[in-house]
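Here the complex is missing a single protein chain, while all its other protein chains stay put.
By letter and in written order, the chains are A, B and C; residue numbering begins at 1 in each of them.
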Amino acid sequence: MAGSSIGRIFKVTTWGESHGRAIGAVVDGCPAGLPLTEEDIQPYLDRRKPGQSRYTTKRNESDRVQIMSGTFEGRTTGTPISLLIMNSDQHSADYSNIMDRYRPGHADFGFDVKYGFRDYRGGGRSSGRETAARVAAGAVASLLLQQFGIHVTAYTKSIGPVEISSFDREEIQKNPLYMPDAVAAEKAAAWLEKCMTEKNSSGGVIECVATGMIPGLGDPVFDKLDADLAQAVMSIGAVKGVEIGDGFRVAASSGKDNNDGFHTDENGQIRPTTNHGGGILGGISDGADLILRCAVKPTPSIAQPQKTVTRDGEEVEIEIRGRHDPVIVPRAVVVVESMTAIVLADALLAGTTANLDQIRRAWNR
Amino acid sequence: MAGSSIGRIFKVTTWGESHGRAIGAVVDGCPAGLPLTEEDIQPYLDRRKPGQSRYTTKRNESDRVQIMSGTFEGRTTGTPISLLIMNSDQHSADYSNIMDRYRPGHADFGFDVKYGFRDYRGGGRSSGRETAARVAAGAVASLLLQQFGIHVTAYTKSIGPVEISSFDREEIQKNPLYMPDAVAAEKAAAWLEKCMTEKNSSGGVIECVATGMIPGLGDPVFDKLDADLAQAVMSIGAVKGVEIGDGFRVAASSGKDNNDGFHTDENGQIRPTTNHGGGILGGISDGADLILRCAVKPTPSIAQPQKTVTRDGEEVEIEIRGRHDPVIVPRAVVVVESMTAIVLADALLAGTTANLDQIRRAWNR
Amino acid sequence: MAGSSIGRIFKVTTWGESHGRAIGAVVDGCPAGLPLTEEDIQPYLDRRKPGQSRYTTKRNESDRVQIMSGTFEGRTTGTPISLLIMNSDQHSADYSNIMDRYRPGHADFGFDVKYGFRDYRGGGRSSGRETAARVAAGAVASLLLQQFGIHVTAYTKSIGPVEISSFDREEIQKNPLYMPDAVAAEKAAAWLEKCMTEKNSSGGVIECVATGMIPGLGDPVFDKLDADLAQAVMSIGAVKGVEIGDGFRVAASSGKDNNDGFHTDENGQIRPTTNHGGGILGGISDGADLILRCAVKPTPSIAQPQKTVTRDGEEVEIEIRGRHDPVIVPRAVVVVESMTAIVLADALLAGTTANLDQIRRAWNR
Partner (left out) sequence: MAGSSIGRIFKVTTWGESHGRAIGAVVDGCPAGLPLTEEDIQPYLDRRKPGQSRYTTKRNESDRVQIMSGTFEGRTTGTPISLLIMNSDQHSADYSNIMDRYRPGHADFGFDVKYGFRDYRGGGRSSGRETAARVAAGAVASLLLQQFGIHVTAYTKSIGPVEISSFDREEIQKNPLYMPDAVAAEKAAAWLEKCMTEKNSSGGVIECVATGMIPGLGDPVFDKLDADLAQAVMSIGAVKGVEIGDGFRVAASSGKDNNDGFHTDENGQIRPTTNHGGGILGGISDGADLILRCAVKPTPSIAQPQKTVTRDGEEVEIEIRGRHDPVIVPRAVVVVESMTAIVLADALLAGTTANLDQIRRAWNR
């Protein structure tokens, strides 16, 4: 059934396959009056672009975003913002060896069972290319959040066995792996060289932080802020785990060590004293920085032969040809940031109605 | 805004606070014809019931479920199933010390910011008591799945530093900690004794497995099966992390080791050969067992004094009185199972019809 | 599939059949802080109660509403409000003659085709009894709207051939037919006597007006305010037509006569000069009174024999026994009012986010 939309108020619908004419997103529910041009969105897409380094494919995806609707004189009008990205690189020549074989680690088998029919070129809807549409929509969300002082930043925390051991925000955009630690970035690069030599690939961990958080975002039961974030981030193809704050480490912690007390800061604002909870308590933001991490699996398309079956169940070997990144993590960094921003924008807009006095103030009644 | 519903086809809405008259769930979209009585649901609730052991509170929550609508002559009619559980233990006497103090590790502060107003008795909607409604609804989902040969089972994987090292399915229901390893269960019990002595509490990990999975469940983009599961499980109050299959371990794995190849089994059925993916590839089930884990934080209500503030920002100490479990995990086991079942039932029906026989015909089961 | 919920922000889910234990509604998304007690809701239900006059059945439906959750100390908390109404009159004795015969004008046949199974006692979910849950939820919506100066009032415009020719708001609650014209009410009563004598029934028209409308409510495309109202009102069982403002009369009008010009009133407020549009232009409220009408079909349960078939297709006669109103209109008046209020409350709460400045004001940023 329909499953290409996310968000309740700030609602994003994506469409498009890797080998169709174009991909795109419709952002419905963005408030009127937000300054928004193609130049505002493009830098976000550029961060996802392939060919940025040795570790990302060199396909010529120019990924120019076009705003097809929803703005007038450089500002949003409150109506749906249609974002379009043409597909430029559509030579379908080399898919003959995979069109009827199920690639290990890919959704091919599930798609065939579900739909009985599949666009086998490049993974179709499950392709990483679909995430470009998420990034375009996420850019709108990020720009909206910035109007309220909320800034979302994601970066690479680890690649294979190499984890960051220092944090320099400036460094993130300086190395092709988006790591906030130059030394770790060099070690990770060496690790990826080794993976490539071995026709193998690597996984990693992405971390995302939102500063300037407004307390009170999120709803108490199924639409908890962390629940919505978990869905949004887990919906990124290669993600296999999501955690908030101390995440899985809480399992071995104690109430005394894990509880975040409160104090009043110098401005008289109530603030959490520590941040084991990652900025969310009981599904509602508490004003501390939002902290989220996710695990990204190794690129499933590897050049060495693998065992699989054909559509008819014949057992065969498969060799994935073509250019494939040895690691998904760096290009997924901005996707994680985008999904986080989309959820926060939705929670921000949903939150305006919680309290009768807030509503009265909004309506001047 | 409204955030108390989950599911698109099999849609569950919960209501109720720990200290109101009752709590309940409305299950809308369950197919007609499913055999369903109160006796079918009660055992699921009994597994969540407090007072089962030294490690769960002894509050007298009888938790008797009543079916108020949606069945006729012992079968569902396709109309909303209203499930009601009266609250029996509502003495509000001992909340004076917390009514205007924000408990560390609880949603009190977020609630006050969001709603400007809060039922301070027992946590309101954020109370663990709300999960009884989820379990009642989850029982319906589990019973529906069983009609298709899908069985969902959750259990305790670790408590504090104690992890299971063997797996005996029969053992799960035999010890009060719901661990499939009797030796680990004894060690964990000793660990909890220590926590209680120290007026402290412990976290843990819950694992959930679904066998008999039908391939093709889940939608390819935002409503991926793992994304919907992540939301559902993260929406349980104390959960801080969710992972599928190898989860966070994929970050340090390689494509070669992590990819699940395919083979044809003795019945001519295409099957994944390994199961690093936990039964889901690209958001769609592949027929392997579904495997999911989540991290549960230590009980935030501990008997030792903690630093916090009042509603007015005055810095104070708080002592949580009353009976509180030293660990949330055992009672959350059936809640994790319930949320998993609800998501699976929804995904199953998302490709199907109003009538159980039609569904069976469509799925050939 | 699930179809028992309405509203996006102010979200109402109803459950229950005429012959189950109870019926109810869950109102999710009502802002915190609204004063609300059972005594506030009960008068709305009393207006729907049968046995008010010769023309409504004398079944003993006491229809006492209980608030099971969502309020604390007499005000809403922002969490789901569960409203429960026990079914008191459940003697099932006289359904033997209809259990396997499809009543003309009822949903029996459709239900059997759809679900393959049906609670034949009293119409199940299609029973007029389900509307009591709508009225309870609608009362909450009405009380919320009153906080913003919006008042919704429905009344009977015609019964059979008898139409009102004057309008006295006070009169509405004075006669059992809820007509704002005492003379017409007497004529309509005489008409209904005739219908009863002939073992026949009558239709009619209900009109609903909302004063104090805030301009800017409604969304421009599919969730136009009039579109949402049309769904809500058409979803009342016996309604076969809905119109806004001049409604079907616009077909024979001209642009010159139908257009509503604008002027500035004594307070400097821009106002529509006429109101052919019924308070809605292009799906968005314009500040004029909302005017809506709907056509209600004659009670299908009539005492004279009718031709129909059994479940097995055998052609038979059916005689509907028991007490049935000769007209649905009077009891449906408060239901129309309720559905209108629910849609307006939802549009009001959805509307707070349209404009970035409004949001900033709400958040004080």
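Quick note on the criterion: a residue touches a chain if its C-beta (ideal position, glycine included) is under 8 Å from a C-beta of that chain, and two chains touch if they have at least 3 such contacts.
Worth saying up front: this structure is predicted, and the values here are computed from it rather than measured.
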Options C:S142, C:T299 or C:T340, residue touching the unrepresented chain: C:T299
Positions on chain A contacted by the hidden chain, ascending: 1-5, 7-11, 13-17, 20-24, 26, 28-29, 32-33, 66-70, 72, 75, 77-82, 84, 114-119, 124-125, 349
Contact set of chain C toward the excluded chain (per top definition): 1-6, 8-9, 14, 102, 104-107, 109-111, 113-114, 123-126, 130, 158, 160-161, 195, 200-205, 215-224, 226-235, 237, 240-264, 268-270, 273, 277-278, 281-287, 295-302, 304, 306-309, 313-315, 350-351, 353-358
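By our rule, only the chains that are shown with their structure count from here on.
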Innermost chain, taking as reference the mean of every protein Cα atom displayed: B
Separation of mean Cα positions, chain C and chain A [Å, integer]: 44
Averaged-CA centre spacing for the pair chain B and chain A, given as whole angstrom: 26
Length of the line joining the C-alpha centres of chain B and chain C, rounded to whole Å: 37
Interface hub residues of chain C, defined as touching at least two other chains: 8-9, 29, 32-33, 78-79, 349
